[in-house]
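Every protein chain except one is present and positioned as in the full complex.
Chains here go by letter, A, B and C, matching the order in which they are written, and residues are numbered from 1 within each.
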Amino acid sequence: MRLIEALISALMVAGLYATMSYGLALIYGVMKIINLANAGSMMLASFATFFLWQTFGLDPLAAVLIVAPLFFVVGAVIEAFLVRRVVNEKPVISLLLLFGVLLVMQAGASFFLGGDVRSVRPVYIQEVVHFGDVTLAYNRIFVFLAGLIILVALELFLRNTFLGRAIRALAQDRDACRLAGIDVRRVSMIAFGLGTALAGAAGALLTAVFPFDPSNPYGVLQLKSFTIIVLGGLESIPGVAAAAFVLAAAENLTVTLSKPQLENLVSFLLLVVVLVVMPGGLAALIRRRRIA
Amino acid sequence: MTRLLSRFSKRALVIAQIVIVFAIAITIALIPTIDERSFNLQRIAFFVLWYAILASSWNIIGGYAGQISFGHAAFLGLGAYVTGILWSELHWSPLVSLPIAGAIAAAYGVIVGIPTLRLRGPYFAIATIGVGEATRLFFVNFDDIFGVTLTRGVTGLSLSPGREEMFDPVNVLRLTAVVFVVVMLATMWIRAGRFGLGLFAINMDRDAAETAGVPTARLQVLALAVSAFFAASAGSLYAARQQFLDPASMFGFDKSIALVLMPVVGGIGTVWGPVFGAILYSTVQDQITSIVRNPYLPALIYGLLLIVIVIFEPLGIAGLLGRSTKYVRMLVLPRDGEP
Amino acid sequence: MTAGEPILVGRNVTRRFGGLVAVNSVDFEIAEGEIFGLIGPNGAGKTTLFRLLSGVYRPSAGSITLRGQELGGRSAHAINGLGIATTHQIVRPFTEMPVDKNVLVGALYGRGKLRGRAADAEVDRILELTELAPHRATLGRSLTLARRKRLEVARALATRPDILLLDEVAAGLNPTEGARMIQLIRKVRDSGVTIVMVEHVMKAIMSLSDRIMVMDLGRRIALGKPAEIANDPAVITAYLGQQAVAS
Partner (left out) sequence: MRRLFAVAVVATFVIAACGGGGGTGAAPSGSGGGAAAVKVPDTIHLGASLPLTGADSTPGKFMKDAYELYIKQVNDAGGLDVGGKKVKIDLKIEDNKSDAATSGQLIEKLITQDNVDLMLGGYNTTTVAQEVKVVNRYKMPYVNGGGASSSIYVDNTWAVGLLASIEKLAQTQLDFIKTQQDANKLPKPLKIAVAYENSSHGKEFLAGIQAGEKASPDRFKVVFNETFDLNGKDYTSLLNKVKDANADAFMVDARVNDYITMQTQYKQLGMYHPYLTYGPRGPEKAARDALKDSSDYIAAATWFDSLMPGDNIKKWLDLWAKTGDSPEWYAASGWECARILLTAIQKAQSIDKQKIHDVLFATTWDQSLFPGGSIKFGQTGQANNDYVMTQNTPGGNRILIWPKDLATGAATIPIPKK
């Protein structure tokens, strides 16, 4: 019985894990850049949501609709003024640049807002619902549903809109797009903006479930999202969602079956193993099996 | 004619660098003898040398081979804990356990390096974050996993020095000066030699290096092992001086960040870059809180500095100095494959 | 040129990528000291065969042996250790390194296992041979295309190979540079190195090669002296299509 409980609670947190990873997958797909500043955008979004909740009593789930567009602009600005200058340098250069942006975001938040722990307590924080003897809190269910809605919206956007198809084309072959007359700079900016907006959405959703401060839990969550995008491969958004569930399930099973303190140790080891064993992720593994 | 001149000036360059290294080490080693009460100067001098050792060791894999490691605190912490445990369990002096700690860390570098160094650029960097954090959590839970009481987990390992000479901070400072000289000579020797040239070739184009006969996998793993050895020696020195280790501090991600910042801000891939970065970092880290109350200012400064450097001057402080006179440039910005 | 002993032998060499058969059981024997040309229309499998020779790919079937020793599945530097050096179709100099250091990498890590003065002497010799001596201090990234191509050859030569694989080394060069490259290749061959070259520049391959192998759709359709190849109907069809032969 305990296993079902663990898997259900994994499903709930997978919504959050997936949302924070879509942005990374999108940005890496299009610009072949690992956006280390993703954790910083999530953190700033959490603080923005906290501000909206504290002053206007706005519920975090509603705040997503304000925070996400705001961070689209933040992402676009970062791409236009910083990332664009180093995009054709060695990938390590852009990694260091975005690492600098992350440091500025974290230190800036602590410098101006102070480093202590905050938590948003939505009105339904204590409400629970029972399925048999599995109890589920409302806030976790809402975060999961929000994650699902974002998954569907993102998939529709990428499939059915011009911009979405341009982004997917750019992911396949940047030069071919340039030849086909796509304004690569504009689409890159939009892709980076969209990726940061997704990180913002995840940051807002996170406040409904966990307490936070400028460095916790964003560093750990960022590492988990690396595992997810590598595991899920970069081509398919549903692949990322599936990988998010796999990671959440692995963590919960570790805690249930063995010692709780080993949860993060397992996810970090998983990161290294996944990177080394299948650099292309599940999708590449499947493709490779078809070729050989 | 030019080749003769270049050979002569090259030799002079090498001698100049060696003399500078010894000058720094000897002056610092003699501080306690000159003024016994100069505890503050000794404290500052230790941390400058200590950070320089760490930054130079990171530079071997991050600067020369171009494989950026975000988890180098794993080797620093490993070195500290090996020295700490060998002292508290077997009463081996840090002087004895320093090379052992280095060897263990080098072995750990090989075990970790073989799978991860196959990865390219950003993927290697991410894998090292995973390795760094996994090592920290491994040491936090070490006692529980193996059912022993060696590291004492989050509480921290406290070393009672007793009458061991090597725990006297003055001796630690001198040992640090010696290790600093060894590390600087080693990095210069590597950079000027066959090993360094191979690493630079890998840094520039791994596939082209491979076809030119360079065993890229073996060289990278060796570079990581050497880098791990020196980083661990810094860990041993820290254990000898502070006599208290806790996983959060020794393996913390902020330490790994510092290890990336110093060489990049100082001048990645150059011999003196990491030293410049270490001097800047240790002074900002130590003195800034006396000027500005807010403790997050250093991190803010480093973040901004990193952005500015990556965009405007990829060779950091060394690059800036290099723009001055020709001789400074020769000293500070040697060509690849020269000290 | 008396044909020496066969040094590089291919027995029904095949390579598949999923369903596509890029190289379809090709046989060949390359003699020591020979210049062996490899030509064919685009998509004929020349590049794949070249990569099989340089060890980048492992044959799906058949075998390639160097003096009887199987080549398959070694790392590139191990292949270099056996005595096969290659240049890249798209030039890949070490951009931030000066020319002499680029060549020094080959000298230090090549089969010669040269050190110190001996390595420097070898570098000087090769720089003279490839007419790069005046540019020894220039960084890789600031060389002209022709000089970069010669740097590729120089770096490969520095590893003291028995066989030098040249991948379209004359491509993109103007006539004078092309002529100097042909002269260089001849000098290299005269120094005792077997040459295998893939080339589209007909003037280069026709004037240099002792023998030429022509491939089309992954198969070997002709092998012989340049003169024989030029009149071989199968070759003309492959290049110019059916109708030309009839008229």
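Quick note on the criterion: a residue touches a chain if its C-beta (ideal position, glycine included) is under 8 Å from a C-beta of that chain, and two chains touch if they have at least 3 such contacts.
Remember, predicted model here, so these are calculated numbers, not experimental data.
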(request) Kindly name the visible chains that come into contact with the excluded chain. (result) A, B
(request) Give the residue, chosen from B:E164, B:D205, B:D286 or B:E313, that touches the chain omitted from the document. (result) B:D286
(request) May I ask which residue of A:R2, A:R159 or A:R186 touches the chain that does not appear here? (result) A:R2
(message) One chain isn't shown here. Among A:N38, A:T227 or A:N252, which residue touches it?
(response) A:N252
(request) By the contact definition given up top, give the residues of chain A that touch the hidden chain. (result) 2, 5-6, 9, 13, 110, 114-117, 119, 121, 125-126, 128, 130, 135, 137, 209-211, 213, 216-217, 252, 255-256, 259-261, 263-264
(request) List the residues of chain B that touch the chain left out of this view. (result) 11, 14-15, 18, 21-22, 25-26, 29-30, 32-33, 36-37, 39-40, 42-43, 47, 140-141, 144, 152-156, 158, 160, 165, 168-171, 174-175, 177-178, 181-182, 185, 188-189, 192, 242-244, 246, 248-250, 252, 254, 286, 289-290, 293, 295-296
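Just so we're on the same page, only the chains that are shown with their structure count from here on.
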(request) Using the contact definition stated above, find the chains touching both chain A and chain C. (result) B
(request) Decide which interface, B-C or A-B, involves more C-beta pairs in contact, and give its chain pair. (result) A-B
(message) Farthest chain from chain C, going by mean C-alpha coordinates, please.
(response) A
(request) Just give me the whole-number Å value for how far the CA centre of chain A lies from that of chain B. (result) 33
(request) Could you put a whole-Å number on the gap between the CA centroids of chain B and chain C? (result) 43
(request) Note which residues of chain B are touching chain C in the complex, please. (result) 2, 194, 197-198, 200-201, 204-205, 207-217, 335-337
(message) Can you tell me which positions in chain B touch chain A when the two form their complex?
(response) 66, 68, 115-116, 118-123, 125-127, 129-131, 133-134, 137-138, 140-141, 144, 253, 257, 260, 264, 294, 296-300, 302-307, 310-311, 314
(message) Residue numbers of chain A touching chain B in their complex, please.
(response) 33-34, 82, 85-86, 90-93, 95-97, 99-108, 110-111, 115, 219-220, 223, 226-227, 230, 259, 261-262, 264-265, 268-269, 271-272, 275-276, 279
